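A protein chain is absent from this complex, but the other protein chains hold their places.
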Amino acid sequence: MIRLPLVLIFSSLLFSAGVYGVLARRNAIMVLMAIELMLNAVNVNLIGFAAQLKDVGGQVFALFVIAVAAAEVGIGLAIVILLFRNRESINVDEVSLLKW
Amino acid sequence: MVGLLAAETAEGAEHAAAAANWFVQNAWLIPLLPFVSGALILFFGARTPGKGPVYGILAVFASFVLSLGVLWSFVQGGGEYERSIEWFTIGPLHLEAGILVDGLTAVMVVVVTFVSLMVHIYSLGYMRGDVRYTWFYVVLSLFTGAMLLVVVSNNVIQLLVGWEIMGVCSYLLIGHWYEERENSNAAIKAFITTRIGDVPMMFGFFALIAATGFTTTNIGETTEAIAAGGVSTLFVTAAALLLFGGTIGKSAQFPLHVWLPDAMAGPTPVSALIHAATMVAAGVYLVGRLFEVFVVAGEDVLFVVSVIAAITMLGAAILAIAQDDIKRVLAYSTLSQLAYMVAGLSLGEEGFTAGFFHLFTHAFFKALLFLGAGAVIHAVHSNDMSDMGGLRKKMPITFWTMLIGSLALAGIVPFAGFWSKDELLVVANDTGTTWLFWMFLVTAFVTAYYTARMVLLTFFGDFRGHGEPHEAPASMTGPLVLLAAATIGVGFLGAPQLGAVFGDWVYFGHPHEAHFVSWIAAISTLGAVLGIAGGWALYRERRDPDPMQQALGPIWTVLIHRYYIDDLYMAAIVRPIRDRVSAGVNWVNQNVIDGIVNGAASLTRGLSHVVAWIDRNVIDGAANAAGGVTGTTGGLLKYLQSGNVQWYAVVLFVGVIALTIVFTRVA
Partner (left out) sequence: MNDITAQEYAFIVTAVVGSISAVAVVTARNVVHAALYLVVTLACVGITFVLLGAEFLGWVQILIYVGAIVILFLFGLMLTKAPIGRDTLDNQQKWLGALVGLGVFAGLVFLIQDAFPLGDAVAEAGFQTSTEMVGNEIFTRYVLPFEAVSFLLLAALIGAIVLSRKDEGN
């Protein structure tokens, strides 16, 4: 009923927006948000193919992705808060110690 | 010589005509012994009691004995002997070391060893206390060996070796007392003047070698090649004249005679040995040994030779009458007598024997006269006859022996000089060379005159000098007596009345038959007596100034200045070369040659600057550039590691896109 390419295009749109956000945003939390976008795009993809292939495994996998995303956000925010404590700023481009 | 010592093998060639006895076959010992003694005196002389002469005397005495043995072979009728060993070969040219012993050689070795022996013994007394006593004997031995080497050589190169050694020894001995500038100047003058004669002589030798097509240096073979007619007349003439150049130099003929009077600066024994009896005779010997060349060259060359001899003969004799220094008188006398010998040879085959006979006799009485003069000088401590006079009573042995020598020189019968001069006159007459005949005669007159003058001024009248002159010691008078005996005796070897055996030993072509011509003998005796009378008249009583001086007036001045020849040479040759040419050569050396060298150095320095620039900029530049490139690249690449995580993410995604393209499009 829903044509697959449309689902996939929607998924890629979300993913590309997420890529832009990861590359271009300064605030660490904004970056995390963009990562969430990318993960959601992957989920849409998975569900789309699960519907197409009539396999529940896709949904199970998407469930796991959600779980992992939640864990990741938790840790990520903990790190961001730690970073904020030490540096009073969470601009990603100011945290560039691993440089020349 | 060493080669001869090293190999008595069958490597050599041996030619003998008739019986050649042991002495002849081993004649190479004769020059060897003095060389050995020279070395011994050099190394051990100072430590030997007596300081060294003993080696020299023993060696020369041994050589003298050997020489007598050689002569004995010829007395017995033996013939020519040649023996050689191959030294080495350059291409077609064979160089050998060898001996050639014929009558001429035999006579020469006897003369040289005998006179050398007398001089060795004489010098024991004369040179006693000298500052370089041992060295004197070293060079004396060396000289004797060299002269003997010249005389026994069978090839021109060996002869040349001996010739040059003689030149060096003469230089060393003339300049023996080199503390005086005058003496060393005289030595240099002698050496250089004879050198000027030696160079043409060497070219003459080369001509000889060339005539054989550069295959051999052997005297016999080269002269044969010339005689065989394989070369042009011009070539032979040139060769003869070039060889004669050596004679002009060594035997002090005009125009290279200038060194001999100055050579009197050396010790008197040296003058006796070298400049009277032996070395100056070597030039005459050269002509005789290579006489074939002169004969083939023809009349014209011989005429040139006789002209030069004639000029020297009379010119020197006239100079002798104006000298105050007794040694100078004898020096000019030697010049004149040498010219006699050369003139004799220039008369061709006939004159060969006569010329050498005169050489033979002259050696004895001239050596005698010099040694006697040496005794006189030793007694009065002055060379000048102005400081002498009346020594007849005080030095009897010296007087009588010198008198004998003087009579021989003047040509009074029965002394040696008479026979030899007479022979020359006979030959001149026989060959029809009338002008030379009269030259001989006139010169004989002058010779007698100045000889008388010398004897009178020295031994008669009142003593004009200082101090108390006394007779010389036995070491000096002994040789005088022996030489006087020889002077009396040897003349008879050429006397026609007694068979003139000398002509059987020394000849060219065929043995010479000497004959006695009474009118010639009469004329020569008359001339001599007149000369003596003239001298007696003028110099019986010593008068100041010299009576001839008043008589000749301005000519006397010319004589005193030796015809101004020395001054001419000085101005025309010596000064331009010494001052201009040397300066010029020096300029070339300093500026051109050193300039080239310095230029090369500057060029190299310049090149090195270029190389350094290349090294610094190009090579180091490359090295530095390599580093620089790396640095720059690193500088650029460092931006990849910005530390900015988002930048890394960009790179990551770009990589993903690229891989996607690769895997879908390319794969």
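Note that the chains take the letters A and B in the order they are written out, and that residue 1 is the start of every chain.
Everything that follows uses one rule, which is that contacts are C-beta pairs under 8 Å (C-beta built on N, C-alpha and C of every residue); 3 or more make two chains touch, one makes a residue touch a chain.
Here the structure is a predicted model, which means the values were calculated and not measured.
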* Specify the shown partners of the omitted chain in the complete complex. => A, B
* If you put the missing chain back, which residues of chain A would it touch? -> 1-10, 12-30, 32-34, 36-37, 40, 43-44, 47-48, 50-52, 54, 56-57, 59-64, 66-75, 77-82, 84, 90-93
* In terms of residues, what is the contact footprint of the unshown chain on chain B? -> 646-647, 650, 653-654, 656-657, 660-661, 664
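Operating definition for what follows: only the chains that are shown with their structure count from here on.
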* Asked: Using mean CA coordinates as chain centres, what's the chain A-chain B distance in Å?
  -> 122
* To do: Over in the complex, which chain B residues touch chain A? Could you list them?
  => 638-639, 641-646, 649-650, 653
* Contact set on chain A toward chain B in their complex -> 19, 22-25, 31, 92-93, 95-100
